[in-house]
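Here's a structure for you.
All protein chains of the complex are present and in place, except for one that has been dropped.
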Amino acid sequence: MDSPAQPVGDALGLEEMQALPVFGDCPPELLDDHVGAVLRRTFRPGEIVCREGESGSTAFLLLEGEAEIYLTSPVAHLENVYNPRGLLGAITTFLQAPVRRTSTDASARRRIPIDAPAELSQDSPTTTLRAGDLFGEMTGLSGYPRSATVRAQTDVEALELRRGVLDLLKRRSRAFQAQIERNYKARALASHLRGVPIFLGLSDAFIDGLRERVELVRYEPGQVICTQGEDTAKLYVIRIGFVKVNRAHGDGEVILRYLHRGESFGEMGLLGAGRCRTTCTALDHVEVGEVRREDFDRLIDAFPAIRAELEGMAREHTERTAPVGSGMDEFLVQGLMDAQDLLLIDLDRCTRCDECVRACAASHEGVTRLIRDGLRYDRYLMPTSCRACHDPLCMIGCPVGALRRTDSLEVLIEDWCIGCGLCVANCPYGHLNLHGSGEDGRAVAGPPPKAIRCDLCAELKESPCAYACPHEAVLRVDLRTVAVGVR
Amino acid sequence: MRIDRGHFRWFLFSTGLLVVACVTYALYARGAPGGPTGGSAMGLTFGIAGTAFMLFAALLGVRKKRPHYRVGRAATWLKGHLWLGALSFPLVFFHAGFEFGGPLAKVLMWLFILVFLTGLFGLALQQILPRFMTQNLPQEVVYEQIDHVRRALLEEADLLVTGATRRNPGVSRPKSDGAIQGRVVESRAVPAVQDGSDRAPLVRFLDKHLKFYFQPRGPAESPLADPNGRQVLFEELRSDVDPRLHGVVADLEAYCVQRGQLEAQRRLHHWLHGWLLIHVPLSWTVIFLTAVHAVMSLYY
Partner (left out) sequence: MLEPKTARDLVPRVDMTYFRRWHWLRVARFVTTMLLLGVAAFWVIGTSALRNKTIYANGPVSSGHSFIEERCGSCHTEGFRKIYDASCLQCHAAAVGLPHVPAGRGRDPACGKCHAEHRGNTLLSAVEDKHCNTCHDAHSDITSLETHIWFRPQPRDQHLRFNHLKHLDLDLVGGPLECDACHVVVGRNFAPVRFAEHCVRCHRETVSADIDIVVPHGFQIGELRDWIAAVYVREWLGKRPEEISPAATVPGRGGSGPPDWALAIAERTRSAQAALFQPGRGCLLCHVAEGQKILTPEIPDRWLPRARFDHQTHRFQSCDRCHDLREAMSADLLALPRVETCRACHNRGGARAKCVTCHPFHPN
């Protein structure tokens, strides 16, 4: 990523900081430690404050003026083309994919979660920030790339806060935290609550009522939010940060997914439908909005129809048993343990002809998701293709929450990927790539990059790479059920 | 393609067909007053069957143009190519009555024999070379990237030697544990050595040996190509330089090993794919001439 531009602004001195209302609650001795960590920035109308995808380490607090926050990357994705056009198109469609599995994943998000008080809609990803809005909070706290582009619409005066100051404000400044909470509840919380599956179709009145009962709680990195097996009786909605969801299994744990801003967990506990089935841990600086069951029960008394519906859902949930992985393998080599759906190339059969790569590219709009290089184990090569890891590290840190894990193990990348490349950097196996970029993964001027990855070709009975290998050298194995022979 | 148990049904089928063809030919050849000839009914039957199998074999090339089309797995097509293509060989001889015929037919027959032999050769290579490469090239890269990696290695070696502080990903050392082989790629920031240790021997070594070895044609003549020679030279280098730089020397040696492997990989890849340079053009010519032969022989 490009190095951050040199800030052009004045570092505030102690007196200046103390003069600002936002620092009112902070003890001066603590403020003293952070002299020089706050910059006053001014922007003229039309000036870019920050760009999406850039790296950063600061948050911006708007003091005056209005700024527009939006995504410049087109909301688009590379799609497997199965569009029939005429007879020839019908024939080629038939030839390419006569057998499709139905996808088990149903959720479709409408709103793009960004690192700002509001969320953007997919159709028109732009909104306005006003005085008192804090954006770039996750960037400042945890160093994630900028999630969106901000441009001043009027004359804007803003404070650029480094991590230490931000941390101090969050801990000590009640006014600061109250402002954040207010903003969140007013602009984003409703859509987050609607994102909870059981609340999807409920009335505005109910949602409003629920909104009042949300309490924001902060968690430090590594802190457990809820433990598997306990009856926490709370609904959690994530305001910022990433939460690791794992389930104990045998002696170890299975990481199911990482949740980001706007996602929720624990709703079944809220309904009294059982204990926590997973352990949720804060991965970085996490703030969640919590709704306690007592508050919820009081609310729901006013909505008897909804109560009946929710109770029905609760019953259904307790009856349904979700499949759990059948246990860890003995295969203790790093990386293989992660894989649930692993692509292997038998090098004793492979003639290095690249048919698999060509087939992958041909079924994915000309962009291959498979690169025939990687680590080798015994006579097997593990090329770069998604392994559907137990621990999907790629999901951590996406500034726009574009990585989503489905029930069938795929990690999907949403259309609004801004091409920042964090997931690419996170994947330990290099299986994510930026498409539309130049060599070495560096973004070049031109079509904006999008992250792409092997999608396991879940729609097809047999993935094109295995189908096209003339030497039967490409294997897909699930290490939980198949033992890979090692000499 | 490795011939293994998965081919058994194809083998049975082909052998059965071959036996039937042999018996038929024997009966036909004995009974024909003028001897077996391509234009007789039986001869034409053999000819058509042989050509049909040849055409199917040729279609493999077309199939590979659309690897993702669901018209049968590529492995099945290749098995068909092998077995039916091999069957076409005796069938064509039965058609010709083991005569080579006139000018066009003679040329066609010889080309066909060449196609068959090169195909057998390629098949034999495919039984041996992949395993050979797997076992002897733990640091194999994608073939098209060999030059790129070679240049990158030279750059890294250069930076190492001159002592620039830089993170150098891509230094790769083979590491194995039992049957498991792989690479350890380490990144290490080599700090500029501040204590005045002399990097001159390294620079000399770089200029004298490494730069040449890392040229495209280097391995042919450089002493570093030979493991013994390499060991000797590096021992010398180690004795020449400051012990603090021994880590650098170890890295340089790892680079050399990798460079050698790249060259070996290039050569092996050429063997594994070079026979196609004869097999494919000849087979398309055979197809073309077969069409000409069929039409013109029937015309006359």
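Labels A and B are assigned to the chains in the order they are written; within every chain, residues are numbered from 1.
We adopt the following convention: a residue touches a chain if its C-beta (ideal position, glycine included) is under 8 Å from a C-beta of that chain, and two chains touch if they have at least 3 such contacts.
Because the structure is predicted, anything quoted here is derived from the model rather than measured.
Listed residues B:104, B:124, B:200 or B:232: the one in touch with the omitted chain is B:104. Considering A:193, A:256 or A:375, the position touching the chain not shown turns out to be A:375 (whole complex). Shown as candidates are A:357, A:418 or A:451; the residue that touches the absent chain is A:357. By the touch definition given at the top, chain A reaches the unshown chain through residues 333-335, 354, 357-358, 361, 367-368, 371, 373-375, 382, 384, 427-431, 433, 435, 439-441. If you put the missing chain back, the residues of chain B touching it would be 32-34, 37-39, 99, 101-105, 141-145, 148-149, 152, 169-170, 172, 175, 177, 182-187, 270, 273-274, 276-278, 280-282, 284-285, 288-289, 292-293, 296-300.
As a working rule, only the chains that are shown with their structure count from here on.
Touching chain A in their complex are the following residues of chain B: 1-2, 6, 64, 66-71, 73-75, 77-78, 126, 129-131, 133-134, 138, 141-143, 179-183, 269, 272-273.
Across the interface of their complex, chain B is touched by residues 92, 94-99, 333, 347-353, 355-356, 358-360, 362-363, 371-373, 375-379, 462, 464, 467-472, 486-487 of chain A.
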